[in-house]
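Only one protein chain is missing from this complex, and each of the others stays in its spot.
All chains are identified by letter, namely A and B, in their written order; residue positions are counted from 1 within each chain.
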Amino acid sequence: MRKLFNLTLGVVTSIGGFVEVGSISTSAQAGAEFGFSLLWAVAVATLFLAALAEMAGRLAAVSKRSMAAAVRERFGIHFQIIPLSAELVIDTLLLTAELGGVAIAIKMLTGIGFQWWILPVGLVAWLVLWLGNFSVIEDGIGLLGMVTLSFVVAAWRLHPTAGQVVGGFVPTVPHHDITRYAFMTVSIIGATVSPYLLNFYSSGAIEEKWTEQDLWINRLTAWFGMGFGSTVAMGCLVTAAIVLGPQHVKVETYEQAAQMFVPVYGRWAVTLFALSLGIGCFGAAVEIALNAGYVLGQSLGWTWGIDKKRRDTSRFVAAFSLVLLLAVAIASIGFDPLRVTLISVALTVVIMPLVVLPFLVLMNDEQYVGRHTSGPIGNGLLATITILGALMAMVVIPLEILGG
Amino acid sequence: MNATIRLDRLLGREVHTANNRRFGRLEEFRAERRGDAWFIIEYVVGTAGLLERLGLGARLILGLERGGGYVVRWDQLDLSNPDRPRLTCSVDDLRRK
Partner (left out) sequence: MDIVRDVLDTRVVDRNGREMGRVDGIVVDCQPNQPCRLAAIVIGPAALGDRLHPALGQFVRRLEKRFGLDQNRPAQIEFADVDEIETKIRLRLTISDTAVDAVEKRLRAWVGRLPGAR
């Protein structure tokens, strides 16, 4: 009974940090410019993410190693240094964008310029990590993140027809702006399948001390959790499609995106949008900073863990603190969060093959996953993701220039 | 030869044959316990490419055995110049991986 409760909590809290600056930006733009026709991209991206998360969780539960630890041990530092460095750079950029997202949300609520909020937000995020523990952080972020369900409610209240929705799940080539469409597809995938999410998920499995007995929990949390989270991204896309599409609004600021809530929520539109954006981004910011600590600690062999005494994990604390400090510094220089988001999303796509390839090996290595190796379906899916990832990696930079 | 060597720095290093042709790369060191200490009794030299070495090649995905290579006994490898390991015997005397 307790396991069922924890499972439900796990699924529900997966919303926290799932919908953040990347998915809100890409879903809003996708809906505004292409109507329903990119719903299939959100679905495919979620499928990839859930499959990879399940594998990351299985790896952690059976081998008792997180992704970063397993990659270091199986492939050595010469291989790992590349995805590790890339991930740290991308995560810092993404963290900067998330802090920017929170700052913009607060600006929308208070009218006070967004630059003033970067440092306070960074400080609060740090305090959450300094004082919290894993359950408090995860459950807190998750429960607060429920406000993002406003996107789902809005989409529901706008009464899209079944035809429109179902049609969106069938991949079609659009009549106009094919490069932009391709760019949006790739961006949606890059915004969803963030490398930090995978290592974070596997680290969480270790923090929660999952074992082989918990593999079913892992499967359900990965699939239903990510699935649940994706309904929010889809809600955002559908709402943007119905409200912003006909107005031919090209979403270039978050203030413009917030307009999608007006028909449904009236004078609460901006408040609800700001709360969803702000809380979603804050949750992601906390997770990304924490993950920087995880990746470094696990790769380099430090004592790590947010449930341990801070005194015993000083290097780990230094890592998450420094990355937050760095992101605050970059954000304070002044930048366009939407632009930084799209850059981090593009970079995520570029390193995706390097992140996924180790899975192909680890999921088939009995030394790591015991008898729970991936069957033909799992390997087929991994091979597909790797190949698609490589293809996307090759086109994303040209697409960004042509369609971005 | 009397030397203290960092074994990890040998990993991935090119091994040459007795007549100085490139042969493969050091990819594994097999140790055996003798008395109180462990000794490196065999060196695994891979002749396959980079991807194969990392186990990421098509062979792995298709479930086949890892790529080509040889097992070199400790007395068949000359480490007097650690930057340039050399075989002391002919390739024909080597055991296949």
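Quick note on the criterion: contacts are C-beta pairs under 8 Å (C-beta built on N, C-alpha and C of every residue); 3 or more make two chains touch, one makes a residue touch a chain.
On a predicted model such as this, the values are computed, not experimentally measured, just so you know.
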item: Chains in view touching the one left out; value: A, B
item: Interface residues of chain A (partner: the chain not displayed); value: 63-64, 69, 72-73, 76-78, 81, 130-131, 300-303, 309-311, 314-315, 317-318
item: Positions on chain B where the hidden chain makes contact; value: 1-9, 11, 27-33, 36-41, 74-75, 79
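As a working rule, only the chains that are shown with their structure count from here on.
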item: Distance from the mean Cα position of chain B to that of chain A, given in whole angstrom; value: 42
